[in-house]
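First the structure, which I've put down as structure tokens, then a few questions once you've had a look.
For this depiction, one protein chain was excluded, whereas all remaining protein chains were kept in their positions.
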Amino acid sequence: MIANTLTIILILVGLVFFAAGTAGLLRFPDVYSRLHALTKADNVGLGLVVLGLMFQASGPADILKLLLIWVLVLAAGTTAAHMVAQRTWTHGEFESDR
Amino acid sequence: MAPPSRSSQPRPGFPGRARSRGRRAIGTAAAAALLWWVLAGHQALLEPLAVLAIVLAGSASLLLPTGRPLPLRLRALPGLLIFFLRNSFLGGLDVARRALDPRLPIRPAFVTYRTELSHGPPLTLFMAVVSLLPGTLSIRLEGRLLTLHVLDREADTRAALIALEQRIRAAFHDPREHRNKRSGEAP
Partner (left out) sequence: MSVFYLAAALFLLGTILLGLIRVLRGPGSGDRMLAAQLFGTTGVTILLLLSMTLEESALIDVALVFALLAVVAAVAFVRQHGLPEPPDTPTHRRNPESTESRESNDDR
């Protein structure tokens, strides 16, 4: 019961972070700032959801698997953010893509 | 650039070259077993295929040429981990607050920072973690000169970067103390 409550609270807070990330994606004025929003807010959102789901896990292996997923997404997110930022920096923001 | 090597498995330590192969093989096999357990559950750990995979992983690290061992200082890792968790959470909080604020309080700017970290894993980790700290995003690395994008130009970015650099330096043995030459990794 307590575990369920904790899960619900953590997931709800996580959803707020996802919403904030999307809000930043839509509202921030340039690519770099949008990258900030998407990378950081979404990673915290996923972290909170993963933490919430850990209370529902059936064993330590499940917990470690969730943790592994979070770490992988974290690594992917920060790497992707850096690569997009670097490409925008070197190629300019409005290269011909159409 | 490669993703940072933050694996959840314990890595073999940093012993002398001679003993490191055997220990590395055992470490690799243990990591493979742990991964198998996490992915497939403990019943699957005794299946012949699992045992075969674990033994093969261990022997592969004996057969293949060894890379440079990751010069980690295990004692400094918890500090780095706590620092990272705390600051990446604060980073998400900070950017979420700015994104949801109707006045949109961001003042983006570009900042350069010269790091003293050596090329290779420490610098890669630094670049990766910078993007998750509050208000900073690593853009480009030229030599040791890092170009960053910051969300708030009034924030004390340098202090945060220096703190992170100290943490990372504490977590790695400085290769210059161990051997003179170390080929730099292309950024």
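All chains are identified by letter, namely A and B, in their written order; residue positions are counted from 1 within each chain.
Following the convention adopted for this analysis, a contact is a pair of C-beta atoms (placed from the backbone, for glycine too) under 8 Å apart; a residue touches a chain by one contact, two chains touch by 3 or more.
Everything numeric here is computed off the predicted structure, so don't read it as measured data.
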Point to revise | chain A, residues in touch with the chain not shown (by the definition above) | key: 4, 7-8, 11-12, 14-15, 18-19, 21-22, 25-26, 29-32, 34-35, 38-39, 42-43, 45-46, 49-50, 53, 56, 62, 65-66, 68-69, 72-73, 75-77, 79-81, 83-85, 87-95, 97
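By our rule, only the chains that are shown with their structure count from here on.
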Exercise for review: Please compute the C-alpha centroid of chain A, do the same for chain B, then give the distance between them in whole Å.
Suggested key: 18
Point to revise | chain A contact footprint on chain B (complex, rising order) | key: 1-4, 6-8, 34, 37-39, 41-42, 88-89, 91-100, 104, 106, 108, 127-129, 131-132, 134-135, 137-140, 147, 149, 151
Point to revise | Sites on chain A touched by chain B in the complex | key: 16-17, 19-21, 23-24, 27-30, 32-33, 35-37, 39-41, 43-45, 47, 61, 64-65, 67-68, 71, 74-76, 78-79, 81-83, 85-86, 89-90
